[in-house]
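Written below as structure tokens is the structure these notes are about.
Note that one protein chain of the assembly has been removed; the remaining protein chains are unaltered in position.
Here the chain labels run A, B and C in written order, and each chain numbers its own residues starting at 1.
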Amino acid sequence: MTYPTALGSSTKDTITLLGHDLADDVMGEVGFGELAFWLATQRRPTPGETRVFEAVLAALADHGFTPTAIVTRLTHLSAPDSVQGALAAGLLGGGSRFLGVTEDCGQFLHAHLPGTVPTDDAGWDALALEVVRAQREAKRFVPGLGHPVHKDGDPRTRRLYAIAGQESLVGPHLQLFAAIGRVHPEVLGRTLPLNGAGVCGAALADLGLPLELLRGFALLARTAGLIGQLAEELRNPVARQIYDSVDLHNRPVDPVPYRPVPTAEELQ
Amino acid sequence: MTYPTALGSSTKDTITLLGHDLADDVMGEVGFGELAFWLATQRRPTPGETRVFEAVLAALADHGFTPTAIVTRLTHLSAPDSVQGALAAGLLGGGSRFLGVTEDCGQFLHAHLPGTVPTDDAGWDALALEVVRAQREAKRFVPGLGHPVHKDGDPRTRRLYAIAGQESLVGPHLQLFAAIGRVHPEVLGRTLPLNGAGVCGAALADLGLPLELLRGFALLARTAGLIGQLAEELRNPVARQIYDSVDLHNRPVDPVPYRPVPTAEELQ
Amino acid sequence: MTYPTALGSSTKDTITLLGHDLADDVMGEVGFGELAFWLATQRRPTPGETRVFEAVLAALADHGFTPTAIVTRLTHLSAPDSVQGALAAGLLGGGSRFLGVTEDCGQFLHAHLPGTVPTDDAGWDALALEVVRAQREAKRFVPGLGHPVHKDGDPRTRRLYAIAGQESLVGPHLQLFAAIGRVHPEVLGRTLPLNGAGVCGAALADLGLPLELLRGFALLARTAGLIGQLAEELRNPVARQIYDSVDLHNRPVDPVPYRPVPTAEELQ
Partner (left out) sequence: MTYPTALGSSTKDTITLLGHDLADDVMGEVGFGELAFWLATQRRPTPGETRVFEAVLAALADHGFTPTAIVTRLTHLSAPDSVQGALAAGLLGGGSRFLGVTEDCGQFLHAHLPGTVPTDDAGWDALALEVVRAQREAKRFVPGLGHPVHKDGDPRTRRLYAIAGQESLVGPHLQLFAAIGRVHPEVLGRTLPLNGAGVCGAALADLGLPLELLRGFALLARTAGLIGQLAEELRNPVARQIYDSVDLHNRPVDPVPYRPVPTAEELQ
């Protein structure tokens, strides 16, 4: 039995990564964003692809005191012996809700692309109308449409479209999402912003990154952010105050017995 | 703002848990399985409920060299400084596939219980027939039906039904699952065993434990198992050999560029 | 190559655990605390040992809104798709600070037991005096001595000694710790309580559990507590308020450039 891999391997005198000499061809030659893209696709990105990819990572790296950031700080407070544990705990919050919109949006758009895509805005708008109407009929949200805070527009959205445009990398996912932005008021009766994290998912999908792992890139970005949170916590700690602000306001109440499922007796 | 809780709280001189004095009323008086049930439901289980619950935990505690056990041992090899990390890493494998059948089965059965449940085997069989036929038509499996190894019957199944019977705790979930065991050959054309981990889910649901957390009890059981794995690893280590058996058989291959999503150009 | 294990294994028709038939000899026969002890030591505990062990687990299961509990609730808020992630994140806080005293105290006491232990209180007191003095001279704390809240005595301490006494399981670790409780005022000039979590470590060490894994038993206890926290969160959620209470009080400040290490230039 053998285990094939095109990633890292080494012999006594050489180390290769992705089929290249790690020391001479990768170190000092390949930026970290570029390398992360390459590792995920086994294809070296162009400078334009790298720029869009790194813009997405920047957009997702840190959003302040999110649950992931609070969790990393509290875990470090409780277990300062394990930096890896504090980072891993924070990443475990990168699931369906807070970081999920990136993956959900990219996958949603991909699932609604036809075999032959439109060639002009009118065509995209017609497709988008269909998509938004179908979601509304199914009483489902369009992933990535709307933002709890940036109600008049997410600054990251405009910027990411501009960057993708500069690099000629506005592909079908970004096209469809932009069209959704244009047509949804006609269906929903109000104007919602395109969520920046959702646009990130569209951009990642256009870059050809694995759709099953879009969440992974949000987690990569967040790892850098969580290291920043830990570094700030070490210099200017707040985790103890956060913990106290909860614990000192606990209010003991009586237990409320729980029985979600009627017993056989009760059912009869 | 206050944060209500009926779980642990303390003052300078007292500690309470679930509304009881921890030291005098819980320590030395309440077994660990009983306490875990109580914490999850805020209702103290009867001795019979405790026995069924602990039988389920025993059934799920350790299944040898599963991915979770291998992961805990390898993580300890790599990061011996953090017992919590090795246990957490193992638990992260307790997801939809290996430990998932317990939760999936309990939730599936619950979703198919009618408002008024049957009162005899014939009634259960009729309901089960309907359920199995609907799944077959939808080309879906019945969660908990079948086992990759115990093809002629999972020894835990027979035993858990016997224990639940002794304690008069065969409720509607176990009833429906048993009926599925009786009638499915008529629909599927072959006889499959009732998976022991699935029966555990049915039993947990009959005990009135939170359906959204059935997986949590499998993880609790597995925590005890993973501590056993770590203890054995400390005395009789195998993780290094496992690692070597993989790494020494790595086979470097050429990268295969990946582009799951056609570019805008290719689409046109 | 083979991987030996005395834990779980199975064939088509049988499942064994610790050399016993899982279905017939373990399920329904062995309590969960008893089983966890057995898995960790490969030795079935006596009823008395089980009672002390389960009293320790009860003492450590839940302490209200600790960092571990807050982390599990916040992670569930952020990633409700993964119960295993929420539990694992909470456990990662079980490190050197909040749950560490149990392990630290057990290991500290063990390291200070002589080859031949004292046979009466006077002997234990003399040993304890030596130990406390040596720590004071080294400007080190005695692990488990003192408690931030229960300054006049931790109710768990008295109770755990009583239970261990009833079961004739006051071994050398509990003896030495009790003596430290008696003599330390003579050295330190003030009276500190014996921390309940510390006594738990002494009791676990007396039970012959693996000293490298004492923290693991605190984590096992806490797994049950964290499931309780999740169950309460599902019924009576507070995580969103906790998150808001932090995020809404964030205060943007200017970056403070960090350079912990002088450059070569600055050093010269």
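One rule holds for everything that comes next: contacts are C-beta pairs under 8 Å (C-beta built on N, C-alpha and C of every residue); 3 or more make two chains touch, one makes a residue touch a chain.
Because the structure is predicted, anything quoted here is derived from the model rather than measured.
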item: Contacting the left-out chain in the complete assembly, out of A:P114, A:P155 or A:P257; value: A:P155
item: Touching residue (missing chain; options A:G19, A:P210 or A:P252); value: A:P210
item: Touch residues of chain C, complete complex, unshown partner; value: 1-6, 9, 16, 18-19, 40-43, 79, 81-82, 84-85, 88, 92, 110, 113, 115-117, 119, 170-173, 175, 205-206, 208-211, 246, 249-261, 263-264, 267-268
item: Absent-chain interface as seen on chain A, which is shown; value: 1, 3-15, 17, 21-24, 26-28, 30-33, 35-36, 39-42, 51, 53-55, 57-59, 61-65, 69, 82-85, 87-89, 91-95, 149-153, 155-156, 158-160, 162-163, 166, 196, 210, 212-213, 215-217, 219-221, 223-225, 227-232, 234, 236, 238, 241-242, 245
item: Where the missing chain touches chain B, by residue; value: 64-68, 70-71, 74-75, 77-82, 85-86, 88-89, 92-100, 231, 235, 239, 242-243, 245-247, 250, 256, 258
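In this text, only the chains that are shown with their structure count from here on.
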item: Shared interface numbering between chain B and chain A [over half = same, under half = different]; value: same
item: For chain A, residues contacting two or more additional chains; value: 79, 81-82, 85, 88, 92, 246, 250, 256, 258
